[in-house]
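Excluded from the complex is one protein chain; the other protein chains are retained at their positions.
Here is chain A:
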């Protein structure tokens, strides 16, 4: 289904952060190849939101379908972070899980998940939590069957809550500076542990703790993309080509990587301390670095490169 775009705009030059889920999918895929499953005309909407007198969306905040990426068949799911924070409700979750299960039969070159979510939708929390668990299981089964699952994270809602958990099960992740990956959000941590533990209004602190650059430096994400659809497309193609096998060796490598990480950085009080210990020359300069100079910094950091997951 058509997505609006101003005349003369190059879709690949769109800001990933600013684009809608539909614009991202249309511009990410080879032109004209995206075919949506359960499009808005099917009106597969939330059965729960009317009970709360809340407006629904025709696609329940997620766009799913098949497309081609550089000629290769892929399945794609894109969350709309501006509808209820991209949160997982019953229908939203079922569309993602259905897509992942379909991939077991269709065996595409990859499944791409364009995360943009605050986690579970509180108004349909039980269904949302179940969806998170089922999505993680479906991803594990899919990876075991040899289909890579690539997460792309650069939307305004980030990948939080259950979305952060699902991201953790993906084969590979690409993240932009604006993208954030975590489980408990800044406000949640502050509410539970106090502003001394984590000041959610300190945006610089939030970004250097959960933001794309930190996630890339510590190896949580495997690629750093500039904030354009073109950069995410290039990152996705690259990551599909080097997705790790989902076997015992990969899982043991991941366990060893995480154990080494907590042993080496567990006493750090701030991300800048971690970056300094990794050998980044001027840790305070990292947040303001351009993509090009950040790429050079990443290239020199051993922790950023691994075959685990």
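Basically, contacts are C-beta pairs under 8 Å (C-beta built on N, C-alpha and C of every residue); 3 or more make two chains touch, one makes a residue touch a chain; residues count from 1.
Definition applied: contacts and distances are computed from a predicted model.
Trainee: According to UniProt, what is the chain that's been left out of this complex called? Choose from "Multiple sugar transport system permease protein", "FdrA family protein", "Malonate decarboxylase acyl carrier protein" or "Predicted polyphosphate-or ATP-dependent NAD kinase".
Mentor: From the choices "Multiple sugar transport system permease protein", "FdrA family protein", "Malonate decarboxylase acyl carrier protein" or "Predicted polyphosphate-or ATP-dependent NAD kinase", the unshown chain carries the UniProt name "Malonate decarboxylase acyl carrier protein".
Trainee: If the hidden chain were put back, which of A:31, A:50, A:194 or A:241 would touch it?
Mentor: Touching the chain that is not displayed is residue A:50.
Trainee: Identify the residue among A:16, A:83, A:160 or A:275 that touches the chain left out of the display.
Mentor: Only one listed residue reaches the unshown chain, and that is A:83.
Trainee: Since one chain has been left out of the picture, which residues of chain A touch it in the full complex?
Mentor: Considering the whole complex, chain A reaches the absent chain at 1-4, 20, 22, 39-41, 43, 50, 53-58, 80, 82-84.
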